[in-house]
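A protein chain is absent from this complex, but the other protein chains hold their places.
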Amino acid sequence: MVQNVGQNRVPRASIPLDPVFSWSVGNWMEQFFDGMKEGKIIASRCPACGRVYLPPRMICERCFVKADEWVELLDTGTVQSFTEAHVKAGKGGELEDLESPEIIAMVMHDGADTCLVARLEGGSAAVGMRVKAVLDPSAENVLDLLSCYRPAE
Amino acid sequence: MEYKNETVSIDGGWPLSTWQWKMESIALIQKSLEALKKKKLLGLKCPGCGLVYFLPKPYCRCLSIPDEWVEIKDTGTITTFTFSGAWAYEGIEEEGATGTPLIIVGIVLDGSDTMTVCTLEDVEPEKVSVGMRIKLKWPEELLGRLDDIAHCVPA
Amino acid sequence: MDKEVAIIAYAQTPYEADVESSREMQVLQVTRAALAAAGLKREELDTVITANNDYLDGRTISNMRLVEPSGAWQKNESKVEMDGAYAALYALTRILSGDHDIAMVIGESQASVYGGYVPGIMMLDPTFDRQRWLLNEVSAAALQARAYMNACGVSEEQLAGVAVKNLDNAAKNPLALRAMAGADVRKVLSSRLLYSPIRELMASPLCDGACAVVLASGKAAARAEKPVWIKGVGFSHDSYLTERSLAEMGSLRDAARRCYGMAGIEDPASQLDLAEVHECFAHEELMAYEALGLCAAGGGGDLLDSGATRIDGSLPVNASGGVLAANVACAAGLARIIEAAMQIRGEAGEHQVPGVKTALAHGQTGLCAQENIVYVLGGE
Partner (left out) sequence: MAKKEVAVVGVGLSKHVSKRRDVNIAEMVWEAVSACYEDAGLKPKDTDAFITGNMPAFEGVNLPEEWGAGHWGAYAKPLLRITTGGTTGGSVAHGGYYAVASGLYDIVMCIAFEKQSDGNSTMGLNTVALADAAAQFQLGVDPGFMAAFGGGAVGVAVYQASSYMKSSGCTTQHLDKVAALCRNNAALNPYSHLKQPGLTPEEVAKTTLLQYPIRFGHVCPATDGACAMLFTTGEKARKMMDKPAYVLSVSSCSDEAAMVGIAGSGTTNTDPCVQEGCKIAAARAYELAGIKEPRREIDLAEPYAPFAHQMLMFYERLLLCDEGDAPSILDSGSMGLDGELPVCPSGGVISTNAIGASAMERVAEAAMQIMGKCGERQVKKEVRKAVAHGWGGAVNFNVVAVLSDTPRR
């Protein structure tokens, strides 16, 4: 058996520096964000197999062709899976306790073949549950345009 | 669809400041720095292949663990070099370039096998070459820091 | 494959939460130990492949400082930025090409160095999911667990049952970090709730460690003691986690199909004597039973309940305690290969399963087990 060699405490070193990045989203995600600014859910569709990507993808992974057909979807969908979060990841990647649990849901919009992940507010969750997207078209950060899901009537 | 040449950018980061690297070399180098106060150069010798590491290194390329502290000399040989700052050299006239540049050299001190870096003084830049012999220029007051061995002159 | 490439030696460090050693020194330790076990000198190595990750190490080009400690100085060295089980695959292709005979394969990382679940978060779609900060390795796994439980009628008690089995096995493995002899379901279900249904004891502990395997060509393995032959290997990539059904492990099924084809395995449940699977979370082991064909689709929970996968069952799974006992990113899958080889050689000590001739080892990389690789190993 290999013995770990350390007898004494190994010196540690760190650096007060966080590299920053700025990812261009590309024209497909741009359509998605632009749509939500007008209160619409825009998805891309593969002309070959008809698979509908939400969020939109430029290439259909199944057919390797450009998913360049655009469809507007309803704001309703079905919960594919969910989790009740009792923790969240802190800046340093540790799991910190949440004051009150929140629900994170994976939702497939009606007419879509892929999922969006967002908070589910206003009730308990179940797989198969019908939900409705809540958009915030005036959000400053495009990542906040999709605010959450709520149970559909 | 209107194709945009500039799409939205999402800002994000890598919280690298929370990474905590572990390095045995820090403690080893500290020991060498401590010795500098007594004007001693301590290298770490590998029991497997005999290489002497200065500054010390916790592992050797031969897979042994260097563990014997040995004293090395303050004379050595230049293995690589560069010049900091713009100045006239080889007939190149650079606007605003005046004076002598800082000459930075990689050296291997006698009795060791590895490189350390310092500045070379008292020499014309054109005269510097790999293989040239040098001697450390110790400061009046020894601090036990890398600054103590930051300068050398031709031997 | 018939006696083309063999595992001729291996070494592992103990797995610890925060070891008093740099990664370089841990790698040096396993390299030396593996070479000694193989009876080889460093000079006899043809190639070295390490598995590590720039974001885990926190240094771009994470293999650049491993050249000396991995025995790769002035050798043909490369790095796979996935689990070490993939580094073994790369080494395997290098040997099969005929250009190399002996390869050192190393996997390592130190969770005490990197920022917990940040490297996993950095795998997410940067144009959307990443900065929304809802998904991470654990919350994504929770979504997968729920989707799987819902589709296959698996209960939280069955998830806990996986942890109970593995942590009990881990008590017999001196290298394991997390171990609980005589653990019970109640204890697991009362551990800290992270993301339902995932609780602390159903999630593998990220930790420090390194492991090494020496691979040799048939020719070079001829003089080795107790070579363990690679009979088959298969691997596969799956879609991004929001673009696939999380209720099954498609790429693991695909990887197993490719591997079994090469190894001549038609009925894995009867032909395999033991399996070591890379379960980062408890439910992944049950999903792996199904994807590996150890039971029918949807039968994962029942197989666990039958006791067949216990250390004294007909097909023990994770006799070592598995990854729930210690998860060193980039090493955990390679460690499964080592554990499987150890069982075939009869060197597993307290957690030895008698009469293991053919064993399966599984490795994975990515969120919700996106990338999977499967090996079938066999003795003489």
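In order of appearance the chains are A, B and C, and numbering begins at 1 in each one.
Criterion: a contact is a pair of C-beta atoms (placed from the backbone, for glycine too) under 8 Å apart; a residue touches a chain by one contact, two chains touch by 3 or more.
These figures come from a predicted structure and were not determined experimentally.
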Shown chains contacted by the missing chain are A, B, C
Among the options C:Q158, C:S196 or C:T365, the absent chain makes contact with C:T365
Even though one chain is hidden, which residues of subunit A still touch it in the full complex? 11, 13-15, 17, 19-29, 57-59, 61-62, 64
Given the full complex, what residues of subunit B touch the hidden partner chain? 3-7, 9, 12-14, 16, 19, 21, 23, 25-26, 28-30, 33, 43, 51, 53-58, 61, 79-87, 89-90, 92, 94, 97, 101-102, 104, 106, 108, 112-117, 119, 128-130, 145-147, 150
So that we can see where the missing chain sits, which residues of subunit C does it touch? 1, 4, 48, 53-55, 58-61, 63-65, 67-68, 72-82, 86, 89-90, 92-99, 119-120, 122-127, 233-240, 243, 250-251, 254-255, 258, 365-367, 370-371
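Rule of thumb we're sticking to: only the chains that are shown with their structure count from here on.
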Please indicate which chain is farthest from subunit B, where distance is taken between mean Cα coordinates of the chains. A
Chain centre separation in whole Å, for subunit C relative to subunit A (CA means): 28
Roughly how many whole angstrom separate the Cα centroids of subunit A and subunit B? 47
Check: subunit B positions touching at least 2 other chains come out as 10-12, 14-16, 18-24, 65
For subunit C, what residues touch not just one other chain but two or more? 21-22, 25, 114-115, 118, 126-128, 131
Would you mind writing out the residues of subunit C in touch with subunit A in their complex? 11-14, 16, 19-22, 25-26, 29-30, 33, 114-119, 121, 125-129, 131-136, 138-139, 142-144, 146-147, 150, 174-175, 192-198, 239, 242-243, 246
Where on subunit B is subunit A touching in the complex? 1, 3-4, 6-24, 26-27, 65
Where on subunit A is subunit B touching in the complex? 5, 8, 10-27, 29-31, 33, 68, 70, 91-93, 142-143
